[in-house]
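All protein chains of the complex are present and in place, except for one that has been dropped.
For subunit A:
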């Protein structure tokens, strides 16, 4: 089981209980009932790295190959390859997003708030 540290999260307190249902590099669900007064509201803190998705893709391909070795036309085989396709698409989107840049925080801020003083551009 991957430790919290591997997913890039800072652990605020030394004692951490990771619920067995949590995924390897998936979301950690936090409950702030005092903020919203409703147990149904959950804040999901994610630190999904690109490495996470690539690993998933690789794993799913392995699984698909194994499942299909038994029976190439079964529902399981088809569902397994569909999962591979979905994960590959997600991985390529993540790659594009990374390439498109989350590199410059000022760019990001200005694209969201062009009217602020830091972001005004004058054309004349």
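Assume a contact is a pair of C-beta atoms (placed from the backbone, for glycine too) under 8 Å apart; a residue touches a chain by one contact, two chains touch by 3 or more; residues count from 1.
By definition in this document, contacts and distances are computed from a predicted model.
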Item checked: Per UniProt record, name of the chain withheld from view ["Phosphoribulokinase", "ER membrane protein complex subunit 2", "NADH-ubiquinone oxidoreductase" or "Centromere protein O"] -> "Phosphoribulokinase"
Item checked: Touch residues of subunit A, complete complex, unshown partner -> 4, 8-13, 15-17, 19, 23, 26-28, 30-31, 35-38, 40-48, 52-54, 57-59, 61-62, 64-65, 68, 74-86, 88-97, 105, 111-112
